[in-house]
Each structure stands twice: as C-alpha cells, then as structure tokens.
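Note that this is a trimmed complex: some chains were dropped, and none of the rest were shifted.
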C-alpha cells in the first residue's frame, strides 16, 4: 500500500465509500510477515512508495512462489528481478497473469497499468546493441514505477555524431540513464551536454581487461562531468528505481 | 551565464533596460576561450546551469589564477575544488573577495549569495566525525548551487538509535547525501527508511582492508536498498553537484 493509496482509503472512509471495519482490516496488515525462509516487508510501499521487489538470484521457485502468494494479496504491482526463463515458467504456471521479459530477466505481476506520476521523462541511452538487455531492465522498472520512459540505443562514442543527432531529445529529458560497457565513456559525454541528473550503469559487455564491467564502472566513477552517479554493474533495475526516485522528487510538505 | 540569466537579459532588452549593443556584447561571449594551458568553457552555465568548476589538483597557482581572471568577468559564482591551503592563500592575494574553507579544501568566489532555486531540502548525513570534511564539501557545493541544505553528523550504524531519533528530518528531505567510510553501511539503512533518492559518498576513513575507501564504495554499490547511486571516494563535491541536479529536476517544457 503506497501513501497515495492510504490517502485514498482514508478519504473513502471519510465519505462513506468504505466501512470502518473494512478499512481497518486493510490497514492492519502487519509490518512484515514471516514464512520461515522469508520475512516479507509489507510496509515497504508505505515507506518507499513501491512494494518490496523480489531478487530472484539464489532463490528456488518454491521460495519465489511462496513470497508472491503473500504479496499478491496486498500489492497492485510486484517485480521479480534476475529470474531465469525456466524458473519464470514455473512461476507463471502458478500466476497466469504474470508477464516475463526474457531479455531483461524480469517478471512482473500487476493488477492494473501503473499511473504516470513522475515529474518528467526518463530517457534511457545505451552505448551499444549488446547493452540493450540492461537498458530494457531499467526501462521496464521505471515504467512499472509510474514514469514516462523513452529509449535511445547504440549511440556510443566511437561515432559521436549519432549522439548529437538526438541532442533535443536528450535536453528534454528530466532524468537520464546511460548504459555502457567496455570503456564506459558515454556518461561523461552525455553528462557534459546537459544539466539534468545522469545515472550511469556499467555493463559486463567487453573482454580481457574489461573485467566483467569493472573498467566501465571505474570510468564512470571518475567522470569529469559532475552530474553523474553510478550503480552496480548490469544493475538496470537499480538504475530504473533510482531514476524513478529522482523523477518523483517531492516539494517540502510545509 | 545560466539560462535563467539569459532570459533576464533578453527581458531587459525587451523592456529597454539594456541597449542592444550591450546585450550583444554579453551574448557574444565565445563558447570557450583558450589561454594556452587551458580552454575555458564559457558556455557551461548555459548548458548545465552552473559555470565550469576548477579542479585544483595538479594545477599550479598561476594556472588557477589565469583561469579565474577570465571567468570572473562572466560568472557570478566560481568554485575551485581540492585546493590546498598554501595555494589558496596565493589565489586569495589576487582575489581578495574569495572565501576558503580549509576543512573542505574548497575556494569560492561569488558576486552575490546564490538564490534558492531547488525544489526541496538536501540533507547531508555523515556516519562519523571523521567523515565531516567530505560532508562539508558536499554541503558547500549544494548551497553554492542554490539549494537549502541541512546536516546531520555522526549517526553511524554501530549505535543505530541515534539515526532513528532524526527520522522525521530524514523523511522530510527531498534528496539525501550519505557520507561514510569503513564498511559504508549507513546508506543501506537510510535508503531503506525513505523513498527519496540517496547519493552515497564513500570516504577514505579507515585502515587496513578499508583500502582507502574502496571497501565503503563496494558496499554502497552492492546495497540491498535500490534508491541509491554512488559517486567516487571522498567526492563530496560531486555528491553536492548531483544532489543539486536532482533537486532541480525540471518538468517537461511542453
């Protein structure tokens, strides 16, 4: 339950749209629920505006299904990240409405399409074609969290005129995610073109001294542009999540 | 010249407050200016909303003074980062209005106090007392860029009740910077408490396997909270800059 949903619930209580008893039951959802191998954080939506996201890596399909069974009772949208196709198939047999995006290894269960609540547009740029899966994970995450999302793929620095042809699109974005492997130079160039915040995502694309993305990561951390912050290698999910947090920056309540 | 300043200039032309010739001269400032050892980027304010910042490390005081002499003709505020006290002293003999913050190794020349233009408050949290210099660099940068800034120092995870005592202050912030050395665990805990964007800054405080801040950096990149992005070790300036970019996230123009 997000704060926005709680406000609506209370408003409906106020105008009689829902009985006190019903509202109470919905509100009495415990802060977390233990199912032995997991303790599901039901208050995460309230605290953070989006429910707990299930990290698929290292979990069994039984564990994922067990967690989902508790969460679907309470949440409108649930994401499972880094879930391999075979395991996704098993989960989808139980939750037939779930959607799986194999390229991004992301599974999504949602009761309705997310409302657009973000301030502006999140633009996702990839340096190469091979970086697209990570970029897609970021795009799907940001969309699921209520943001308008645009993408621009394969505009790496070795042919930099490709990037400049989209200058207006880049200037118009509120938040920019730049996904790049190898030397990871693209965020510096994009960061130098705009004043808006740039989230840099290193990918493990490369070989030899790319060290599974470490080189791209280090390049991004040492960028000579300053409106840049970095997430973990191949962490498209985190980039999309952070972009959404930025795109929902709140005015002070008072 | 920031976009905002250009708008004002053109408005003054429109209402006769400034002659066309004067306005033209101001606008004809070249995109950059070469002084041999440097090519000063005069259009950076226009592109990014803030003038070029001088990175002091590895420059001589002659070079810094040379760059400043060109910039003070055109900019309202100029920052020099990572400038040691002795060199700052030399620079301040030439620019007597400059202010030096020795703890943060930051020098600032400004014609007037920066206007508050950010959406909300930038909160800067440090894990320990030893992390304060980096936190101060972030605070001074964010203030110089037009943001309301609050600070909260020495609330590390070994006595986590100290952090929870300031829960409301943390919830009220629009953007949060968390500065921590050693194991760098504080951003994860703060990130788990709120939905707003968190910028994590690892510091080089520690010894042995802290590896000059690498351990804190790695911890932050692998945070189990997702509303977190990371900047370089001890990069308080970059964190303040990025926080300001986030705190100025723009609605789409159309």
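Residue numbering begins at 1 within each chain, and the chains themselves are lettered A and B in the order written.
Everything below uses one rule, namely that contacts are C-beta pairs under 8 Å (C-beta built on N, C-alpha and C of every residue); 3 or more make two chains touch, one makes a residue touch a chain.
What you are looking at is a predicted structure, and each value in this text was computed from that prediction instead of being measured.
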{"item": "Full complex stoichiometry in copies [only 2 chains shown in place]", "value": "8"}
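Keep in mind that, in the parts below, only the chains that are shown with their structure count from here on.
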{"item": "Separation of chain A from chain B, taking each centre as the mean of its C-alpha atoms, in whole Å", "value": "26"}
{"item": "Footprint of chain A on chain B - complex, ascending", "value": "47-50, 53, 55, 119-121, 172, 174-175, 192-199, 217, 221-222, 224, 226-232, 237-239, 241-242, 245-253"}
